[in-house]
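== subunit A ==
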Amino acid sequence: MLNVAGLEVVIRRRGTTARVVRGLDLSVGAGQRVALVGESGSGKSMTARAIMGLLPPTASATGHVRFDGTDLFEAGWAGLRGSRMTMVFQDPMSALNPVFRVEDQLRAIARSRERSRLAALLESVAIRDPERVLRSYPFQLSGGMAQRVLLAAALVNEPELIVADEPATALDAEIQQLSLELLARRARDEGTAVLLITHHLGLVRAFAEQVYVMREGEIVERGPTRQILRAPSHEYTRSLLASVPRLSGAADG
Partner candidate 1 sequence: MINRLVRRVIGGVFVVAGVSVLIFVLARVVPGDPARLALGPAASPEQVEALRERLGLDEPVTVQYARYARQALTGDFGISLYTGRAVSADIRNTFPATLELVLFAMVFVGGCGVLFGVASGMRRNTWLDHGLRLLSVIAVTTPTFVWAVAFMLVFGFWLELFPIAGRLSEWLLPPERVTGLYVTDALLAGQWRHAADALHHLVLPAVALSLPALGQTARIMRASMVDVAARPYIEFARAYAVPEGRVAFQYALRPASIPVLTILGLELVALMGNAFLVEKVFAWPGLARYGVDTILYKDLNGMMATVLVMTLLFVAVNAVVDAVTVFVDPRIRYRRDS
Partner candidate 2 sequence: MTRSGFLGAVIVGGLVLVAILAPWLAPYPSHAGAFVDVDLAYHPPNADHLLGTDGVGRDLLSRLLFAYRTSFLLACVVLLLAVPIGVTTGLAAGYLGGWLETVILRTTDIFLAVPSLVLAMAILGLFDPSLTMAMVAVSFAWWPWYTRLVYNVTRSIRTEGYVEAAETAGAGPLRTMFGEILPNARGPILTKMTLDAGFVILMGAGLSFLGLGAEPPTPDLGTMVAAGTPLLPDVWWPTVFSSLGIVIAVLGFNLLGDGIRDLFGADESC
């Protein structure tokens, strides 16, 4: 579904250029759950943006991003972005426009605008009173509710690929897990490809089949999640795993 080959992203700032993504290869098949994991500054967010064609004006990308066989850097994202490929944003509160009702914001992006469909969609992301949420402004929702609305926005046009950029990082673990469960269900039931961008190895374990470990713009390790968490081959992955706080065992990590 998604195939990234030799992706390079450079950022120009005050005369200097920084290569934040260096020759990245990655692919996500239909129905697959893939995670791209890395620390802050590893270039994982820029990768997500390059895939979605949402790089800031100071950044530029080369290489290939193919969606369903089409090279997006050549053909562009028209007709794809927002409908066949969508994105779940990091912070639900700032991604929703503060002065418009949820219903208006969902209608603006949805191909089908029937209210009953929107309500059903909200119910599918575990919102129990969709009518109230549709009538609400974002600031009237809890962070958890707003996160579900973002998920609903990502699902409304029944996309074939969802890129989730650190969903609900600022929120409690519970809503984080719920978001991932809903995305996983979508992948299983509808064959949607999901790419999760995260810094949290625990979430990777809970969600992904395949994982790519990223460090300073490069993929240092890739493979099936279980294998990489159980027997990491790269030094960096090992030290990451060793640093994760554990519920049991030695306190020093």
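A word on the picks: all candidates are chains of the complex that A comes from, given by their letters.
General remarks:
Convention: a residue touches a chain if its C-beta (ideal position, glycine included) is under 8 Å from a C-beta of that chain, and two chains touch if they have at least 3 such contacts; residues count from 1.
Bear in mind that the values here come from a model prediction, so they are computed numbers and not experimental data.
Looking at subunit A and the listed options 1 or 2, the chain it touches in this complex is number 1. Looking at the complex, you find that subunit A touches candidate 1 at residues 52, 54, 77-78, 81-83, 86-87, 89-91, 94-100, 108-109, 137, 139-140, 153.
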